[in-house]
Every structure is written in structure tokens, then in C-alpha cells.
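Every protein chain except one is present and positioned as in the full complex.
Letters are used for the chains, namely A and B, taken in the order the chains are written, and counting of residues starts over at 1 for each.
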Amino acid sequence: MSIRLQNIAKHFANTQALEPINLDIHEGELVGLLGPSGSGKTTLLRIIAGLENADRSPQPGKILFGDRDVTNVHVRDRRIGFVFQHYALFRHMSVYDNVAFGLTVMPKKRRPSSGEIRARVFRLLEMVQLQHLANRLPAQLSGGQQQRVSLARALAVEPDVLLLDEPFGALDAKVRQDLRRWLRRLHDELNFTSVFVTHDQEEALELSDRVVVMSNGRIEQIDTPDTLYRAPKNRFVFEFLGDVNHLEGRVRDGVLTCGDAHLNVDLPDGDEELLLRPHEVRLAEEPSPESHLPVTITAISPVGAEVRVELEADWLAKPWQATVRHADFERLHMRRGQRLFAHPRQWHRFKEDAKTPEQQARVA
Amino acid sequence: MSQLAFWRSGSTRVLPGFGLSMGISVLFISLVLLLPITGLFGQLANLSLAEYFAIITEGRVVASYMVTIGAAAVAALVNAVFGLLLAWVLVRYEFPGKRLLDALMDLPFALPTAVAGITLATLYAGNGWVGNIIEPMGFQVAYTWVGIALAMAFTSIPFVVRTVQPVLEDLPAEVDEAAMSLGATDGVAFRRVIMPHLWPALVTGTGLAFVRSLGEFGAIIFIAGNMPYETEITALMIFVKLQEYDYAGASAIASVVLFVSLALLLAINIWQGRFVRRLHGGKG
């Protein structure tokens, strides 16, 4: 079932939580709403669910599920499945009763027979691999198990769309990884339309077909994870999606200067701020004709596939992060206090005042 | 577990004042709460078992049990419904005068029982503001067991409201939302999702209201009429025996009242503890 939002806005008292938003989510898509807290992502999800009402003025917005206009449909009749941030399991009911709840509260004429309910609940519990815990109370389950029960409960009523609010937020890192993969597989198997909210860029990029990046009640960009990372539309998206190093300076005759550091750039004269990802910083023992950026290593973290190195210099307001291959790390005998030269492989630049943010990247 | 905690804390007790606070507490509880109860047993020791049973099963006394328990049960049930309504309205809705209503809930605790007693009696007597209206309609409240139940309900309503209210406040909005998102109507969601959370508090509050009603004296005697066998409560029976200098009789009846209220109090405490543990997976 596709979801179409037209002109959806929301005020809380005097603050605008959402500026008028248009959004199309295709049938079978898994879409992540990504943004910092206060960006309006949860509000948007709750409006789709019908847990909040969108503003009716100045102009009423519209929410369509497929061809069905659900703008004024109560949450209970909207046929959604909602997975809450802290699961919101009914703590006085067993796992089985929690999953069966949505089926047992159906009006008599739509309600399946008790045998059928039982069969369906156990099918779902099997799917989330919890059939052996059917008689437990929620308090007796781990966080990850509670999350799976809450998902099975939401799916039991065969919703048109599945909505998840920070589904993995309260779990520890390892469980989060497993559940993420498991949810992706489940989504691919059952092929329902899902929208989830997260503040974790890694989670959004790994899990979603498309990501909606939000800030301050606005949609900043909607794209596939790949496009989003490679071609961020503006500075906010660029900065939010990963670690960023800043290089501020004044350009004159094609050379950007900042203290005793300088870099050849193909830009007009004026003040500039260039942005670099950690993996776009190469380290060498010598400067090059293109760049002279002297730095000192202040911290080294050799965990993972690459070594993370923290760099400081007089001309830097904030330290830089660089990621170095283990081979290079060993070749250069990197250690704390060592002086090296940074060489940008590529940099980015966003014009603040431009209406359509312009991004330039060039290989140095 | 508690044994272990005891030894652990015993060896590393950081804060001072254990001896002093323990001394004051134990001395006070012994002198003020426990010692006087021995006086009751001392008095009872003067009675043979047969005499004791004769006193506590005498017709007029048994009738007073019936009146007291019956009226207290009715008052507790009425309060369960009324108290739940008030707690719900105070927690879930915003309306003008809400703070005033909230403050009014404690009036029965703050108002001396004798004041409540003469006021209710005056209001519901045939010539009172309310009696004036309802007696011609055929409802007699003053000097009947209905009046006793009314006075009991008045003095014990805060127990229900103040026990249910915090539990309702702590119920996260997500519980409502989860039930609604799964298609439950308000009625079904209230019955199957909200009520199970409120039950323990509602039963506790109603139980406390019942216990309080069993022992209430000042608020009731003015409106009760105090007709033997009809509208005489057990607390008044004790009082009457005392005024006749029948200390043995008073003690025998008092021992029954004391036993029943302490047993109920203990039962409420244990039951409450169990329920909390069950829902919180042994951590509560």
C-alpha cells in the first residue's frame, strides 16, 4: 500500500513542529525518517499513524493510503501497525495475549474464529522465533525479545502499513545489529510498506530503500542511501550523515590560506569553508606542490578495518579526524606527537545563500 | 537475599544514626503502639473462653457486625465506582475548576469526623437541606443504615481517589496508543488494557476505605440513629459497654474489631506486594 502525504503541517502551541510537507512512499518500500531530535520525524510518523492530527489550517493536508483518503480516519480504523519506541507491550498480558490482542478486539463479524486466531498467533510467534515463550509475561523477556513481540503484535492485524518509532533505540549495539538485519529480511519476505524513525544515520542508511532526512520540521533530502551519502544536497545532510572536517580560510589567486597552511583550490577570491570526510584525508611525510597542511597526531584508535587518527594544528579551530589503512599506518610508523602533512583527496563546499544548495567536489 | 543485604550493609554501613534512629523507633512503637494492646489482652484474660464467645456472639452485638460490615461494604463499592470516576477525570481531562476539585478530594481527611457527622446528620434529617427534598419522595437516609453507609463513604472516598490517581498518572500514553492502533474501541481498551493496570490500586484503595469504614465512629453516630439491632455500629457497641463500665465486654468486642482490621491490613499489604512483583518480573 503506497502512502501519499500532501501539505501536512503541525503546530504544537506556538512552535511549528512540521512545515508543510509532501511525501510519496511507494508500495513495498522501506523508508527511514532520519534526523536529530526535534526535527519532526516522530511527529510525522505519528501523523501518518493517526496518533496526532495534522493542522487543519491554513490549508488542510491530506493523507492517502493507496487510493483511500485516511486524513480523518481514527487511528483504530486506519489499518496500521505501530511499533512503539519502548514497545508498549501490555504488561499484564502474556506474549500470546499481546499478539492476539488486535485479533480479539475486532468486531464480531470480522473476527477470526478462536482456532484461527491461535493458528495465526503461533505462525507470527514462529516468524519472530518466540513460540517457546508464548506464556511468558513481557517483564520476563529481554529487550530484543520484547521488540520482536511488539512487531508480531503489530503485524497480527495484517496492517496496510507498518510504522516503527525508533525501533532499536533502546537496545544494545549487538542486538541492534541482529534485529536490523532480521527486520530487513522480514520486510523483503512479506513485502509490506514500512516507515521507521531513527536518529542513527548508520541504521537509516543500512536498512532503508530510501531515507528522508529531516531537520527543524523540514525535509532536507529524500534519496537512496547511496545517493544521499555521495551527493548530499546541502550542508546539513552532509554533516548529519557522517564525521566532517572543516577547513576555513581565505582564497586569493587560487590558493586558500589559513595560518601557515595553504591549499591550491580552483575558486574565486573570498572567504571559504571546505568540508572533508575522514576517509578523504590522506597523510604523508612531505607536503606537495598542491597542499601544505602540517598536522600533529594527538590520538590513535586502531580498532576496526581502519585506524582512526586525530589531528591537531595551530591553524585548525577543531581537530580533524582521518581514517588510515592499517598498511599505511604501519608504513608511516604513526605515533602520537608525530608531525605529518594532510592531503585532501577530495573536498566539498556548500553555498549557504544559494537557493538550491550547490555542492562542489573535486579530486585534489 | 534480605539476609545477605543485611550482612553486607552491616559491614559497610556508611551513614550514621543507625543506633539512634533504631532506638527511637523501636521504643516509640513498643510504648505507643504495642504496649497498649497488651492491656486489651490483660483484660481479656479475665474472661473464660465461654464468656468471651457469649459476649461476642450476643444478638445485639452480632446485629451490629452485620450493620457495620453491610454498610461498609456498600460504602466501599460506591466509593470504588465514584473514586475511579474522580481519579479518571482528575488525571485525564483539563477543565476549569480542576485544581479546586483536586483539593476538595482531601476534605474528608482534613475535616474532623465529628464535624462531618453533625453536618451530614443536619443535611439529611427530615428538616435538613437534602432530607427536605428526598424524604417526601420516600427516601429516608438519616437514622437508617443508608445514612451510616453515606457517612462511611464520605470519610473514606479519598482512599480510593488517592490510590488510583498516581497509578493512572504513571500509565504511559503509549498504552492507550498501542491499544487504539490495534483497533480497540475506547470501551474495549479501557476494560482490557487500562483496568488491568488499575485493579491493584483500585482494590487496595477500596480495601483501605472498607477498613476505615469498619472502625469509623465520629462521622456515623450522629446520622445513624443508634437503634439497637437496626442502626447500631460495632464501634458504638464498644462505647456503650464502656459507659456501662463493662470493660470486659468492651474489650471482647474490641478484640474482634482489632483482629479483623489488622488481618485486613496485612492481607492488603501482602496482596499488593505480590501483584507488584508479578507485573515487574520479580524486580518490583
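Keep this in mind: a residue touches a chain if its C-beta (ideal position, glycine included) is under 8 Å from a C-beta of that chain, and two chains touch if they have at least 3 such contacts.
What we mean here is this: contacts and distances are computed from a predicted model.
K.L.:
From the names "Potassium-transporting ATPase KdpC subunit", "Acyl carrier protein", "Putative amino-acid import ATP-binding protein YxeO" or "Sulfate ABC transporter permease subunit CysW", which one matches the UniProt record for the unseen chain?
P.N.:
Missing chain, per its UniProt entry: "Sulfate ABC transporter permease subunit CysW".
K.L.:
Using the document's definition of touch, tell me which of B:Ala54, B:Ala73, B:Leu111 or B:Val203 contacts the absent chain.
P.N.:
Selected residue, touching the omitted chain: B:Leu111.
K.L.:
Considering the whole complex, not just the chains shown, which residues of chain B touch the missing one?
P.N.:
Touch set of chain B with respect to the missing chain: 2-3, 5-6, 9-10, 13-18, 20-22, 24-25, 28-29, 32-40, 42-43, 82, 85-86, 88-90, 92-93, 95, 97, 99, 101-120, 122-123, 129-130, 153-154, 157, 173, 176-177, 179-180, 186, 189-190, 194, 208, 211-212, 214-218, 222, 235-236, 238-239, 242, 247, 250-251, 254, 257-258, 261-262, 264-266, 269.
K.L.:
By the contact criterion defined above, which parts of chain A meet the unshown chain? Give residue numbers in ascending order.
P.N.:
Within chain A, the residues that touch the unshown chain are 50-52, 74-75.
By definition in this document, only the chains that are shown with their structure count from here on.
K.L.:
What is the distance, in whole Å, between the centres of chain A and chain B, each centre taken as the mean of its C-alpha atoms?
P.N.:
Using C-alpha averages as centres, the distance is 54 Å.
K.L.:
For a test of understanding, state which residues of chain B touch chain A in their complex under the given definition.
P.N.:
Where chain B meets chain A, its residues are 172, 174-175, 177-185, 188-189, 192-193, 196-197, 278-283.
K.L.:
Name, in rising order, each residue of chain A that touches chain B in their complex.
P.N.:
Against chain B, chain A makes touches at 49, 51, 74-77, 80-82, 84-86, 88-93, 101-102, 105-106, 137, 139-140, 153-154, 156-157.
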